[in-house]
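Let me give you the structure first, and then I'll get to my questions.
A selection of the complex's chains, in situ.
Order of writing sets the chain letters: A, B and C. Residues in each chain are counted from 1.
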Amino acid sequence: MPYIKIEVTREGVTREQKQILIKGVTDLVSNTLNKDPHLTHVVIKEIDLDNWGYAGDQVSVLREKSVTADKK
Amino acid sequence: MPYIKIEVTREGVTREQKQILIKGVTDLVSNTLNKDPHLTHVVIKEIDLDNWGYAGDQVSVLREKSVTADKK
Amino acid sequence: MPYIKIEVTREGVTREQKQILIKGVTDLVSNTLNKDPHLTHVVIKEIDLDNWGYAGDQVSVLREKSVTADKK
């Protein structure tokens, strides 16, 4: 009976990316724990940049300073 | 000191339905556990259909295929 | 596709009380929103009294002062 919540900053996540996340995490959990995917729910929450804080700063402020969260 | 979170898909839940949920779950928890309702908070979160996954599929895709979550 | 989380202080909630909460909230959500109960999951989380704060005080301290959360 897994339930998975994915919280990300709201920065243009596309419908296709959401589907990839949902399918990927459902398969991962289902295969790793041998769980019926029909008992697996995934919820994605997109958080406004003003509402996410990292190291004490709003992400919106970090982005204005060109600090990104991109992979190196 | 109960706190209850209710997550549902965003599919036209009315203000009246929300009030029924809030009153019903507050009474249920308060009566079952003998808790002061003034210490009971309920939060309803409505999730976009693109952001809820079931069995690996986006609910928005399931709805396009006429798969509903209605009671039988 | 509802998911409901119930957080309460860990103060001797019995298995029977948990079953009443699970059945009651599933019926409430299912009937109010016309949702298939097979898509409804409920999770109960019991929180240690040292880990719940109310009005700035640990509930464990409030209980030592005989402040309860009982219904009046």
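The rule is short, and it goes like this: a contact is a pair of C-beta atoms (placed from the backbone, for glycine too) under 8 Å apart; a residue touches a chain by one contact, two chains touch by 3 or more.
Note that the structure is predicted; figures quoted are calculated from it, not measured.
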All chains are the same sequence, and 3 are placed; what is the full number of copies?
6
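Criterion: only the chains that are shown with their structure count from here on.
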Could you put a whole-Å number on the gap between the CA centroids of subunit B and subunit C?
15
Dist(centroid_CA(subunit A), centroid_CA(subunit C)) in Å evaluates to 27
Can you compute the centre-to-centre distance for subunit A and subunit B, using the mean CA position of each chain? Integer Å is fine.
21
Among all residues of subunit A, those touching at least two other chains are 41, 43
Spell out the residues on subunit C that touch subunit A in their complex, using ranges where they run on.
1, 3, 41, 43
Please output the residues of subunit B touching subunit C within their complex, sorted ascending.
1-9, 13, 17, 20-21, 24-25, 28-30, 32-37, 39, 52, 54, 59, 69-72
Touching residues of subunit B toward subunit A in the complex: what are they?
7, 47, 50-58, 60-61
